[in-house]
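Only a portion of the chains appears, each positioned as in the full assembly.
Per-chain numbering from 1; labels A and B assigned in written order.
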Amino acid sequence: MKKVEVVIDSLHLNDVLKIFEEERVSGYTVIRDVEGMGERGLREGDELTGVYKNSYAFTVCEDDKAERIVQRVGRLIKRLGGICVISDVQLFA
Amino acid sequence: MSIDLILSNVLNPPVLFFFAGMLAVFLKSDLEIPQPIAKLFSLYLLISIGLHGGYELSKSGITPYIIKVLGFAMFMAIFVPIYTFFILRLKLDVYNAVAVAATYGSISAVTFLTALSFLQQLKVPSGGYVVAAMTLMESPAIIIGLVLLSIFAKNRENSHTDWKEVLRESFLNTSVYLLLVGLIVGYVTGENGWKGVEPVFGNLFKGFLTFFLLDMGIIAAKRIRELRKVGAFLLVFAIVVPVINAVIAAFLTHTLGIQKGDAFLLTVLSASASYIAVPAAMRLSVPEANPSIYVPMSLALTFPFNISVGIPLYYYLVNMLWG
């Protein structure tokens, strides 16, 4: 199994979750309002403007689904910023 | 403009706390306010403004004069984003021009509040319907911005402006929604409703505004370093355009025979720029625009300018015209 991890602008989180759902993963987990630094500078998360918050999401899924997901999320991230990585895990339950 | 006017504005706990928040960042104090608190206060303030305005409306009723005020508000909300867009295009690409124009076409509720508290200190009356005017001024700039975009960025990649989504962001974003809910509930429950919630949404108002502005000072100061990348043109824009908008608004309201207190508030609204509803909408609908331009301009420059120097300046102007 693969674990696909995504960090993206909180405002665009739903686009990522929609991809997860469209690829029919069995589930996903989301941590809202993480902070970070990247090409677009420091994102310290402020609730006021809502424009500087990241969210972190991951899903554990079969290798082929992971492949399709990273392709689609990758395209999103190229446009909107963020990061997407994939790694090997063993699923136990 | 007498120095007294500036002082009586600045020597006010809310304004002083805003600058104390900024100072904390500059001095690298470890002062931090948890994010849910900022959200709590901003929700509180929106509900308060709405309820109070609605209650006042329930007393005054809806008169032709009020329709005039609302009409003027609508006009400014459409006029400003259009004229500024063409100025901005001189230096910016279409995406960023749209985002900045929308930002300055919309309004800032906290600037409004600070002006209201300034007015109350001077004991100048104003009407609750101005809150309705403010609510009307929140959204049009977003729509106008996206219309401009669809006209001037025709060969846009992924150019699928989802208009249903846009309308939702414009008219159902947190700010507009809560102001509307407050207005309606305040209006329908009237005297009785207001009496029950006044201890929270009336009396605590200035204290919570003070607390909230401390937080806004911190947030604004963190954005200041981004101003370096913004360029002289936009720095000047962030100060001069609000003043121009204020001058236009002051003269127009005077011509229209709007009362002094109301006119002052409408002037401040016209001069203010959004840092909540519009940035979020722009980030979603125009991801090509750079938030590090439009957010710091509005939050770290125009907002502090307005609540410190702008408000007494605009009042001075209005005072001169109304005599």
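Here is the rule we use: a residue touches a chain if its C-beta (ideal position, glycine included) is under 8 Å from a C-beta of that chain, and two chains touch if they have at least 3 such contacts.
Keep in mind that what you see is a predicted model, and the values were worked out from it rather than measured.
In this entry, the protein chain formula for the full complex is A x3, B x3.
By our rule, only the chains that are shown with their structure count from here on.
On chain B, the positions that touch chain A within their shared complex are 35-36, 38-39, 42, 158, 215-216, 219, 222, 226, 275-276, 279-280, 283-284, 287, 291-292, 295, 299. On the chain A side of its complex with chain B, the touching residues are 9, 11-12, 33, 40-41, 44-52, 79-80.
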